[in-house]
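The chains shown are only part of the set, and none of them has been moved.
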């Protein structure tokens, strides 16, 4: 039986420097989430330095939330440099089906073979070329409806795909896991998914992508459960969530995960 | 007698997708405010996709807080597409009198006839072409001093103008309302006005602009009263405010509004 808490322990012992090119909405919360978890985030996006910085960082995350053609060039430079250096990177394809710019960005970044793709069901469906219902950042499709698309994407990229929602689904195209940790308040707070992408990036450093992603999602959902139990609403949830990410230890994760092989 | 709570109820039943082109300072808080209120915010700004996305969204808000010429092009494309589609949009003319770029942006966006303009007294005075004292984001003029300018602007655009401050003033150039909800801590927290603009945008979907704006302001101020009563300062105010936006129901609004016809 997997001791899921060891993935958190290993991540913390490394305090990995993770470069994040994310959207303007997520920047602050993502950095705080990663610091609370025990990683060292750095937000470096411009094409004038994003590839150069990727040589220093131990992992990369790319999120297309508030996209522009200029930022897309910085994302591609960083992803290319990270991939060429044999380091892991995570793609977060926010609202990838909504506009031509996003569909094009999704295809270009997919070609750089992300180690992990983390998105909601509508985003994973759109990225896989299927019809998706979601228009904004919120999913309008069920996670179950995106399982086949997730497997197909994983086989196409040779990486891992994580579809997150009330129940998460994580697969490398061969094996798959379901994670039931989480709290109903989480969709009522912005950038919870974007910030999770950073935690996944930190867990990937020096660890196998599939179980590391599962462990990251379970740890994150468990922190959400703790925060949700203490919160009066989405406002008080947020400080409680950062406190939980900070205080949860490997043993708490091992005991608290709700993970099953699919 | 108007049942003001029904405007909140209708907004929540629709959970409208609202596109927001706002400043970097406001992005995260505005998204959380709108999610807590019950709307679905999407931050999509670049001219490469802002007009295309406007076809999907049900309303638009535009805020010139951290302006640049590039973003202004994205704002105009989105406002034009929203207006052509007959959907509502809100203009938030942050510090519009402070620089030539802002005065020009104000004039260009005004020509696209916003459904609602929401600003502080100094901004409404500057937008109307009057001398205004405010230089930064904070108002240096009283709401009362901006009432004539608000009426003139409303007649010029054919829309609604909301001047917010200790007492709010809302008019379509014909009828006018005053709203006394709110709390003295609110000006000590950044982007409270910017985030309110998003809530106004959500209330406009499928509802009459004048009463919907009044109801949005009263609901927002009422949440501020609740948060202020629980807060020890501007830090603890913020989570309490999101919790209040989330937990306040239509009946609370109907009972708690302090609205009078001017």
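General observations
As written, the chains take the letters A and B, and residue 1 is the first residue of each chain.
The definition used in the following text is that a contact is a pair of C-beta atoms (placed from the backbone, for glycine too) under 8 Å apart; a residue touches a chain by one contact, two chains touch by 3 or more.
As the structure is a prediction and not an experimental result, all values here were calculated from the model.
For this complex of identical protein chains, the structure file gives a whole-complex count of 3 copies, while the figure shows 2.
Here, only the chains that are shown with their structure count from here on.
We define each chain's centre as the mean of its Cα atoms; on that basis chain A and chain B are separated by 32 Å.
Put simply, chain A touches chain B in their complex at residues 23-29, 65-69, 95, 98-102, 135-138, 188-191, 231-239.
Residues 17, 24, 27-28, 31-32, 35-36, 40-46, 48-49, 52-53, 56-57, 238-247 of chain B touch chain A in their complex.
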